[in-house]
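Missing here is one protein chain; the remaining ones are kept as they sit in the complex.
Per-chain residue numbering starts at 1, and chain names A, B and C are given in the order in which the chains are listed.
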Amino acid sequence: MPQKVSVGIVGASGYGGVQLVRLLLEHPHIDITFLGAHQNNGVRFDELYPQFGHRVSLVCEEPDPDTIAERCSLVFLGTPNGVAIGLAPALLKKGCQVLDLSADYRFSDLETYRRWYGGERTDHEVARTAVYGLPELYRERLRAARLVGCPGCYPTASLLAVAPLLKQGLIDPRSVIIDAKSGVSGAGRTLNVGSLFAEADGTVAAYKVARHRHTPEIEQICSELAGTPIHIQFTPHLVPMVRGMLVTLYAQLRDPGLVSEDLLTIFEAFYRQCPAVHILPSGVYPQTKWANGTNICYIGLEVDPRTERVVVLAAIDNLMKGQSAQAIQVMNITQGWPEMTGLPQMGFYP
Amino acid sequence: MPQKVSVGIVGASGYGGVQLVRLLLEHPHIDITFLGAHQNNGVRFDELYPQFGHRVSLVCEEPDPDTIAERCSLVFLGTPNGVAIGLAPALLKKGCQVLDLSADYRFSDLETYRRWYGGERTDHEVARTAVYGLPELYRERLRAARLVGCPGCYPTASLLAVAPLLKQGLIDPRSVIIDAKSGVSGAGRTLNVGSLFAEADGTVAAYKVARHRHTPEIEQICSELAGTPIHIQFTPHLVPMVRGMLVTLYAQLRDPGLVSEDLLTIFEAFYRQCPAVHILPSGVYPQTKWANGTNICYIGLEVDPRTERVVVLAAIDNLMKGQSAQAIQVMNITQGWPEMTGLPQMGFYP
Amino acid sequence: MPQKVSVGIVGASGYGGVQLVRLLLEHPHIDITFLGAHQNNGVRFDELYPQFGHRVSLVCEEPDPDTIAERCSLVFLGTPNGVAIGLAPALLKKGCQVLDLSADYRFSDLETYRRWYGGERTDHEVARTAVYGLPELYRERLRAARLVGCPGCYPTASLLAVAPLLKQGLIDPRSVIIDAKSGVSGAGRTLNVGSLFAEADGTVAAYKVARHRHTPEIEQICSELAGTPIHIQFTPHLVPMVRGMLVTLYAQLRDPGLVSEDLLTIFEAFYRQCPAVHILPSGVYPQTKWANGTNICYIGLEVDPRTERVVVLAAIDNLMKGQSAQAIQVMNITQGWPEMTGLPQMGFYP
Partner (left out) sequence: MPQKVSVGIVGASGYGGVQLVRLLLEHPHIDITFLGAHQNNGVRFDELYPQFGHRVSLVCEEPDPDTIAERCSLVFLGTPNGVAIGLAPALLKKGCQVLDLSADYRFSDLETYRRWYGGERTDHEVARTAVYGLPELYRERLRAARLVGCPGCYPTASLLAVAPLLKQGLIDPRSVIIDAKSGVSGAGRTLNVGSLFAEADGTVAAYKVARHRHTPEIEQICSELAGTPIHIQFTPHLVPMVRGMLVTLYAQLRDPGLVSEDLLTIFEAFYRQCPAVHILPSGVYPQTKWANGTNICYIGLEVDPRTERVVVLAAIDNLMKGQSAQAIQVMNITQGWPEMTGLPQMGFYP
């Protein structure tokens, strides 16, 4: 048995943080040695989440790089966009491995980041070393990564749905339309009127149509897969459920003779070495709640011979495969452990 | 004040029926003189729905055409597909006006009906007289209609979202993709595992991808609007809410120079005489629950200059503007009453 | 037809306010002539609630007593506790009738108010004139009231459930236990973590056990009904639904020979002149959503011969009969109009 790795979690009080704490407490090779939370600095973790009182006695601390580096060899940053820029360079310099869950290190072109997220970047050299943390596409590069920009929920589900199609040249890349449906926890524990139960329950709506910040991130990877720069139509919706995300992806097939079973075979082959992706049988489409509490992405699809389009359906838990569990999957890869170590593969149902 | 019209409701025990009862009880020009329910024949309506015990003392009866015709001059048929075929011809012959809420009289081409719904039709002559009950498109034809095939929820929301675009030739008709999200009441009060709370809560999924029976109905009207036969991509989803429907419609603009405000102006003009459609201001997209308990369709839209597509968002209450309230709107038109008589125009919120 | 009464609503932007606006817009005898909202001063009402854009063009104003009194003869105050104290005396002096929805004018003993709500009162004389706005118990006193302290949701449902039992001396008054279940909208549109969808969905919990501020209000009226000061056990719970409230009330019967039907008869008689209360048949217990969107309180009950207790179940819409619609019911009484004028008596279902 390998010696345990000392891990820190910055941004521990948010929903991303609490998933990391929950998962890493049961990870066989990990010791949590630092919990950082700027606003809840000094607060016991089980005051924020009393349900963990029988298992956690950690206290949130001010996320100071020196303290963190002293205690941790690997750090998860679950902080708001823009915060990692100020933390990651110092942590890396002090020898920590950094897995960032924000948008800060997801872009190969920092000009794109600036355009969609604002702010000036002074960390170009560090940013250049970052690897995009989607294991199914970048597993090899991740093995040696010291800095990882872990994708969020929308890009994860969207890219897993479209990757085999783009990589194999099966679709017209300009025809891709992604209609995404997300649970409300995607908005985090932040207070805003739209996230109130009374507002969000019993209703569905689109938001940020044609201007959601995950669009350029999806486009960056899609362009890489397609070998040519492309624009994606991406529309996020909020649905009245806590967790879960469904992506419904539409694309025009290049070869109208393909049937659903052909594409399922191609998807199966594409993800054969990927324990976090499960391709469903023909005619079965995923329920988002199948994925809840797991690191699994469920994918189903259908070819419509009348319109010569393929419709791909990909479901994940937005806080797990779409965020924290995937970051742990990345950690497992960088440490040389089996990819799904410490990650649930079966949810509870119903 | 006009004399009250005697109205019958067949299929009164289902969700469509209970909306009709509820609305018609408060309609100023209507007397409900017959409640038909085959399975609940002989049962008091307030045994099925005790919440109406202080207002309703009607008893469900076997839907016999002679009895109905004796008592009613107008009949709503809220029966399963295929039942109206056996009832409508007799009722019409006896002088009743018939507003059918099932699929039976929605198709101008009965061969299309047969292909998607099965069964043989012997009522071609009667069917030929049916008018499609979407007031915003067929108001004039409806004025004198004796038999109306009232559209269901998916076609209503889809057609209201796409009509101005197709009619004005603003989009490539083959590019239309409709991603629809429906509340669970759309499945009716029928017992099946997927409609159980434990199964349907906290989850989203697509169903009947590329083969939902509302597809040909939408295509029929779209083809008429476009002046050429077209295929539509239509994907229904179930979302965990009781009522409500959102249609997210994607289409390629012919003139990429159009901006959102241009299209909003066109939609405003198109629906100027339509009290049941409300076009939202620029940047506002509808919440389905705004429409709950009303006969209003809320429409918002956005042009994406990067992809040259328009994204239209249309929200209705699937049981109201998507079903029963719209049938009453049709009745109002056929009777020469103001279109929204007896129909709520503001919901309760939150 | 009487001349329309000019009405003002202060606190129009909250959930109580939006019910009042919605209901009064359709009230046949009312003109809304003032919308007050301190924080949203200057904002169009349909910017806050875009779903009313086709019906409302009112703008929220700073709630200044002079302006209000100039334009209104009757004012609803839907403001936070403590605000009405500063507004009502001035409005009354200027000739306005005041219906306050906060706790400020519900207590006959202001010392009780001070103990539970804090703050010093300088309006003893004005407060002495206030009538408690529960029509089923105080209809006569309300007819001439100039200042009404309208009860909130918990007291309304609790008192309607217990009143016949206490008034007729059927139970041991010290045995009353009220286990209440409320929808989340009861917390208003205020931002707090516990009201977030992600926190409140899929869960039930009690809160403020043995120390909720509605306890002394319930006790005040119960003591009056019982003719002796009594303490009530009151436990509020939050359940994952937007609207609705259920009170489950337990009490020890004085005469163990009474059966359910006896008590139902007594309840029927007690509420015979009360169009807002509907007693359910034996064996039927109310669903909270039957009451949604209505001003009806549904009551069912059961006697348990094994324990010699009665269990009463009362369901209301917490924002309607539990708040705004009831305030309008009070207004109708003070104006001499039929009690349910402009108030829905049937909800939509499901």
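Basically, a residue touches a chain if its C-beta (ideal position, glycine included) is under 8 Å from a C-beta of that chain, and two chains touch if they have at least 3 such contacts.
The structure displayed is predicted, hence computed values, not measured ones.
*Asks:* Write down which of C:T122, C:T190 or C:T203 is the residue touching the left-out chain.
*Replies:* Answering carefully, the residue with contact to the hidden chain is C:T203.
*Asks:* Please pick, from C:H54, C:R146 or C:R309, the residue that touches the omitted chain in the full complex.
*Replies:* From the options C:H54, C:R146 or C:R309, the contact with the absent chain belongs to C:R309.
*Asks:* Suppose we count only contacts with the excluded chain; which residues of chain C make the list?
*Replies:* So the residues of chain C touching the unseen chain are 174, 177, 179, 181, 198-199, 201-207, 209-210, 231-233, 235, 237, 239-244, 246, 248, 250, 285-290, 292, 302-304, 306-307, 309, 311, 313, 315, 350.
*Asks:* Of the residues in chain B, which ones touch the absent chain?
*Replies:* Contact residues on chain B toward the absent chain are 15, 183-185, 187, 189, 191-193, 195-202, 240-242.
*Asks:* If you put the missing chain back, which residues of chain A would it touch?
*Replies:* Residues 15, 18-19, 22, 25-26, 49-55, 185, 201-202, 242-243, 278, 280-281, 284, 287, 290-293, 296, 298, 319-320, 345-350 of chain A touch the chain that is not shown.
Note that only the chains that are shown with their structure count from here on.
*Asks:* Pick same or different for copies chain A and chain C, depending on whether their interface residues overlap by over half.
*Replies:* Since more than half of the residue numbers are used by both chains, the interface counts as same.
*Asks:* Overlay chain A and chain B by their C-alpha atoms and let me know the rotation angle in degrees, rounded to the nearest 5.
*Replies:* The C-alpha superposition of chain A onto chain B needs 180 degrees.
*Asks:* Cα centroid separation between chain A and chain B, in whole Å?
*Replies:* Distance between chain centres: 39 Å.
*Asks:* What whole-number Å value describes the gap between the mean CA coordinates of chain A and chain C?
*Replies:* Between these chains, centre-to-centre, one finds 46 Å.
*Asks:* At least two partner chains per residue is the criterion; list those residues in chain C.
*Replies:* In chain C, the residues touching two or more other chains are 15, 185, 201-202, 242.
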